[in-house]
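Got a structure here, written out as structure tokens. Questions coming.
Only a single protein chain was left out; the remaining protein chains are all shown in position.
The chains carry the letters A and B, assigned in the order they are written, with residues numbered from 1 in each.
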Amino acid sequence: MSGRAVFGILIGWIGWAGGFLLLYVLQATGCRAGWDGHLLGPISALRLLLIITTVAIVLVLIWVTVKANRHGSTSSLARIGVLANSAAILAALCFTGVIWLRLCA
Amino acid sequence: MLAGCTGDLSALDPAGPFAGAIANLWWLMLAGAAAIFLLVLGLFLLVIFRPGSGRRVSPSRWIWMGGIAFPLVTLIALIGHGLMRGEYILNLGIGGAPFEVEARGSRWRWDFRYAEGVRTSEAILHIPTGRTVVVTATSDDVIHSFWVPRLGGKIDAIPGHAATVRILADRPGIYGGICSEYCGTGHDGMVFEVHAHAPEDFAAVLAGLPEAQEPAR
Partner (left out) sequence: MTQSPRKSALRLHRELTAIWGTPPGWGRLQAVNHTIIGKRFMMTALVFFAIGGILAMLIRTQLATTQSAFLDAASYAQVFTMHGVVMMFLFAIPFFEGLAMYLLPKMLGSRDLAFPRMSAYGYWCYLFGGTFLVGALVAGVAPDGGWFMYTPLSSSTYSPGVNADVWLLGITFVEISALSAAVEILVSVLKLRAPGMSLTRMPIFAWYMLIVAGMMLIGFPPLILGSILLEAERAFGLPFFDPTRGGDPLLWQHLFWLFGHPEVYIIFLPAAGALSTIIPTLARRPLEGYEIVVAAVIALAFLSFGLWVHHMYTVGIPHVALSFFSAASGLAAVPTGVQIFAWLATLAHGKPRMSVPMLHIFGFMFVFVLGGLTGVMLAMVPFDWQAHDTHFVVAHLHYVLVGGFVFPMLAAAYYWLPHIFGRQAVQHLSHAAFWMIFIGFNLTFFAMHLTGLRGMPRRISIYPPEAGWETLNFVSSMGGFIMTTGFALVALDLLLLAVFGKPFRRNPWQAGTLEWAMPTPPPAYAFASLPEISARADQLDPDRLGPVLASGQGYLGATRHGWMEIIGVDMVTGKPEQVVVLPKRTCLPLLTAIATGSFFALLLVKLYWLAPLALLIVTALFLLWTRDCGLKSDLAALAVGHGTDLPHHYQTARPPSYWAMVFTLTADATLFASLLFGSLFLWLSAPNWPPESVIPIDATTSVISAVALIVAAGLGRGTFTSRTVGNLCIVAVAYAVALLALGYVLIEIHAEATRHAAVASIFAVKAYAVLHVFIGLILSLFCLWRVRRGYVSARRDLDLRLGRQWHLFTLTTGLIALAFPFVINLLAGGTGP
């Protein structure tokens, strides 16, 4: 079905947007619940959770990109998809602040 | 040039490390922006007025180098730097434990409370010099914003919330402050002053302030 081909060029960014939302909600919820106060060794439970989530998001993004592109980039649309999906993976850079920035106000 | 930047409310005339850190960031970004602007505009004028001069570089090179590699590297560096500076400002403590005050905006005046709300002042905020001051801003009615450009960034005073900003004055003096969130017809008049006193004088100043009627929130 043709709808799927269109979806294939958006899937990476849809994943990025979902991940973004997830991290933002987790961070806010964690601060409200005080998870930043729970220390697990050197880092707080909240930070650990956010880091794990970020890694998971990146893995999912890579996975969908590979999956969307398993037929190779033969058509022009597929090439657009590869570019867009790779850009989405790169944009996961936005989340790297979870490693080192202040978590709660 | 610099003379044109002074003024009671000028963020370009910092009087403490917080405003200073941001002013530095600005000058850095200004230099970078000027260079990038000249580069891009120069390229545009070149390809228009010297047709063919850009042909040696292949189109995809134009795009990958100019549109991706260069901005990506520059931006990652800048964003990292910006966040580092933010973290620095959020954590910098000078002169021991921070001095805490509450700034309460209401249409259209500022009230300040010190020492767990025991002392108050109106329209003038008294702070010690050389010591980080943590201002907790809140509001009784609509949103206002507490801003003393020469001492640090601004923070919104939002009813039901209490957010903080750090300011610091290096030298005794009077610094202008102004509400910077539109709050109704009195918005332009919602100014205040920050009086910074040398630490040795400060206790006396504080003791001379009137006592609060109602406890702080």
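Worth a mention:
Rule of thumb we're sticking to: a residue touches a chain if its C-beta (ideal position, glycine included) is under 8 Å from a C-beta of that chain, and two chains touch if they have at least 3 such contacts.
The shown structure was predicted, so the numbers you read here are calculated from the model rather than taken from an experiment.
When you scan B:Ile48, B:Val118, B:Ile174 or B:Ala198 for touch with the missing chain, the hit is B:Ile48. Interface note: of A:Ala5, A:Leu39 or A:Ile52, the residue touching the hidden chain in the full complex is A:Ala5.
For subunit A, the list of residues touching the undisplayed chain reads 2-3, 5-6, 9-10, 13-14, 16-17, 20, 23-25, 27-29, 31-32, 50, 75-77, 79-80, 83-84, 87-88, 91, 93-98, 101-105.
Annotation for subunit B: contacts to the undisplayed chain at residues 4-12, 19, 21-22, 25-26, 29, 33, 36-37, 40-41, 43-44, 47-48, 51, 53-55, 57, 59-60, 62-63, 65-68, 70-72, 75, 78-79, 82-83, 85-87, 89-90, 141-143, 145, 147, 149, 152-156, 158-165, 176, 178-188.
Here is the rule we use: only the chains that are shown with their structure count from here on.
Distance between chain centres (mean CA atoms), subunit A to subunit B: 32 Å.
Residues of subunit A that touch subunit B in their complex: 90, 93, 97, 100-102, 105.
Touching subunit A in their complex are the following residues of subunit B: 72, 76, 83, 86-87, 90-91, 163-164.
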